[in-house]
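So that we are looking at the same thing, I have put the structure below in structure tokens.
A single protein chain has been omitted from the complex, and every remaining protein chain is retained in its original position.
Moving on to chain A:
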Amino acid sequence: MAVRPRREAQAVDDRQRPRQVRHRPVSSAAPQRPAGSARLNWRIRLRRDRSLLLMTVPAVALLLVFNYVPLFGIVTAFQEYDPLVGVWHSEWVGFDQFQQLFGDPAFWASMRNTLYLSFVQLVLFFPVPIALALLLNSVMSERIRNLFQSVVYLPHFFSWVLAITIFQQMLGGAGVLNQFLRQHDIGTWDIMTNPHTFALLVTSQAIWKEAGWGIIVFLAALSAINSELYEAAAADGAGRLRRMWHITLPGLRGVIVLMLVLRLGNALSVGFEQFLIQRDAVGHEAADVLDTFSFYYGIATGGYSYGAAAGLFKSVVSLLLIWGANKLAHAFGEDGLYRK
């Protein structure tokens, strides 16, 4: 690195250089750039990078308007929000909304539903992508693997409206299943409107739609496992199951814990549109979750502050959950979502 003239042309070049350059000790034997070159004047850097900064402006502006401004909108949860006078002039009521919320049986019912549905989904849904990935990983034929992957990824791109319509046509009152049952005089069985099996229904919908997509991450983790480990284990006489237990599953551990942390952090968001669409069919007792509660009591009936309070409660609890889940992951010696 010869001594070069220090001008702006050089400055432009500068940011392409690897970052270590900045941290090189001053006493190094290598030829030094003139003093002060490591950290350029901010004015020069600003001018050098102005087009880059300009490029980020539209995205940042949109996020400011539609993501940051609503953060301030949280104050409506502490008001009796009146759309006619706006946030500035609405009456402040402190924690009244929350008091009312916690005394509301409908709120606790939706809370209970949320936790129950979340639990059912965790138990029944979570292992499916792992199992599918393990299974697919053991398939040797490249063609079958590709075919399988392209088919199981597909439902992920369907909308909930479409997915539920498909379920309706297969399992609903006029669907294929009941059509078959009627033709054989067995009596009908309408799965789509039964509140008692609703948890199983939504879980199977979620599995149908998302399990295939979920295998991507696990497949990647599987292919990162060093195959020499398998070879060594086989040489030591470990059978198929032993190898899976001692090599494959430990290899997946980090990813599984990470996915579990994410899942727990999202325990209060079980799937909004899915429930919104099916709420009428099974009745709100079974289908109301925190998100739909916030929507129906907030927007549909005009009780904005009430809905905002429910939403805020949900966000706070979710943050606590994700934090707690991370602690748990650290306790098990895993990285979780962020490192300690």
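A few points about this structure:
The rule is simple: a residue touches a chain if its C-beta (ideal position, glycine included) is under 8 Å from a C-beta of that chain, and two chains touch if they have at least 3 such contacts; residues count from 1.
The rule we apply is simple: contacts and distances are computed from a predicted model.
Looking at the choices "Cobalt transport protein CbiM", "3-oxoacyl-[acyl-carrier-protein] synthase II", "Carbohydrate ABC transporter membrane protein 2 (CUT1 family)" or "L-lactate dehydrogenase complex protein LldE", the name in the UniProt record of the chain not drawn here is "Carbohydrate ABC transporter membrane protein 2 (CUT1 family)". Touching the missing chain, out of A:95, A:119 or A:153, is residue A:153.
Screening A:63, A:123, A:200 or A:320 against the full complex identifies A:63 as the residue touching the chain left out. Across the interface with the omitted chain, chain A contributes residues 12-17, 19, 22, 42, 45-46, 48-49, 51-56, 58-60, 62-63, 65-74, 76, 81, 83, 86-87, 132, 135-136, 138-140, 142, 144, 147-148, 150-155, 157-162, 164-166, 168-170, 174-176, 179, 182-183, 208, 212, 216-217, 220, 223-225, 227, 230-231, 234-235, 239-240, 254-255, 258-259, 262, 272-273, 276-277, 280, 291, 294-295, 298-299, 304, 307-308, 311-312, 314-315, 319, 335-339.
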